[in-house]
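Here the complex is missing a single protein chain, while all its other protein chains stay put.
Entry: chain A
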Amino acid sequence: MTGVAERITGLVGALRAHGVRIGTGESVDAARAVEALGFADRELLREGLAATLLHGAAQRAVFDPVFDLYFPRGVGGPAEGTADREALRDRLARALAADDRALMARLAAEAVDGLGGYGSSPGSDGWSAYQTLERLRPQTLLARVRADVRGRGGGGAAFADRLLDDEIRRRIEEFRRLVGAEARRRVAERRGRDEIARRGVRPTADRVDFLSADRDQLAELRRTVWPLARKLATRLAARRRRAARGTIDLRRTLRSSLSTGGVPMRPVLRRRRPVRPELVLLCDVSGSVSGFSDFTMLLVQALHDQFGKVRVFAFVNRLDEVTGLIDHGRADPDGLGARIRAEATLTGWHGSSDYGMALGEFAERYGDAVGPRTTVFVLGDARTNMNDPNLPAVRDIARRARRLYWLNPEPRARWGTGDSAAPAYAELAEMHECRTARQLGALVSRLLPV
């Protein structure tokens, strides 16, 4: 293969642009891996490069599409293509029924070639996965594939047959992914792979802005809550240990005691059991920021055994305690947001956010929830819809609490623009920009009390 070194450099550059940290040592290892593996099997090459360049499983989601661009399956369109939609659908239905991955990949290539081209003549401006899938509509093949599988007696025993629909959906999902990869490959041939590898590949979920994440991305994020919580819990534990220093190293004590003829000279210190801190969360759950606050609430609930007490309040323009709902959120995280909005009283006469009103209601009705051991977090964009921000209420909360933090999902540059009261609130609460799960993780491990 020509220009292997350039390909590796390109691949590494694109991965770095997606936030994967790769040093020169790893690049050298990658080159050695390529040398040891050769080019005979592209999938082994993929695994070898992943093993040398990546440091975590989450990075794989950007690695695979980027790899597909720098080490493409082939060049140009398929040898034989067709724009005959019905013929393609027939063949795709059979491939899905047989779960034939190789055939599905070939059909994805034909479909992009035949249906995905756009411009004055098809393909003159590029290829679109979206257009391909809109025309082919693979999701509508479900019933046909199901009948086909059952017809061959492949539905399995009576019980396993009920899994069939979901299995077919997953195969269709896989086909959609293949179409996406193929369209990127074709476009990259025209516009250059460096650009497509940077712009055409979705960032990892933890780097997506909460405010612009779509449904799928938010669902993907929710799946990271538990791993993230475990990670944070260990960081908190480490901080707690450091805070409660005072244990001694038995081995060293004994060892040093040998120089005094075996008499231990240092006393054993007892570790005191610290009182667990308390946490209060005030969450704006209005439409614009709900992705952010839902995720943060789930994360905090996942961490709740780190604290003596956790209470969560949600608001739009009225405020209500939702601690109980969150506790049950564990069984069904995807439904949490809807449940909060259905069961809590969050709005008065209108439906838009009113921070002043909500914070005032908190200070008035739940002021007792905040004491000298309590750390309070406000989650929201501080957009008050031109209402009074009610700074005295915030001042009151800050005075009662041990600490008051504010996590704002908007980029710092937008604070104070339009109806944002962020600068005023930031005078009273320590406000942090918190746009992505990655930022949130870093903030939580730094700010949460131990």
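Quick note on the criterion: a contact is a pair of C-beta atoms (placed from the backbone, for glycine too) under 8 Å apart; a residue touches a chain by one contact, two chains touch by 3 or more; residues count from 1.
The criterion applied here is as follows: contacts and distances are computed from a predicted model.
Only one chain is not pictured, and the protein name UniProt records for it, out of "MoxR-like ATPase", "ABC transporter ATP-binding protein", "Lactate utilization protein" or "Xanthine dehydrogenase family protein subunit M", is "MoxR-like ATPase". The chain not shown here is touched by just one of A:56, A:74, A:372 or A:418, and that residue is A:56. Considering A:80, A:166 or A:305, the position touching the chain not shown turns out to be A:166 (whole complex).
Of the options A:158, A:275 or A:413, the residue whose C-beta touches the omitted chain is A:158. For the chain missing from the display, the contacting residue among A:33, A:109 or A:421 is A:33, taking the whole complex into account. Summarising the interface, chain A meets the missing chain with residues 21, 23, 25-26, 29, 32-33, 36-37, 41, 43-44, 47-48, 50-52, 54-57, 60, 156-160, 162-163, 166-167, 170, 223, 226-227, 230-231, 234-235, 238, 241, 249, 251, 254-255, 258-259, 261-262, 330-331, 333.
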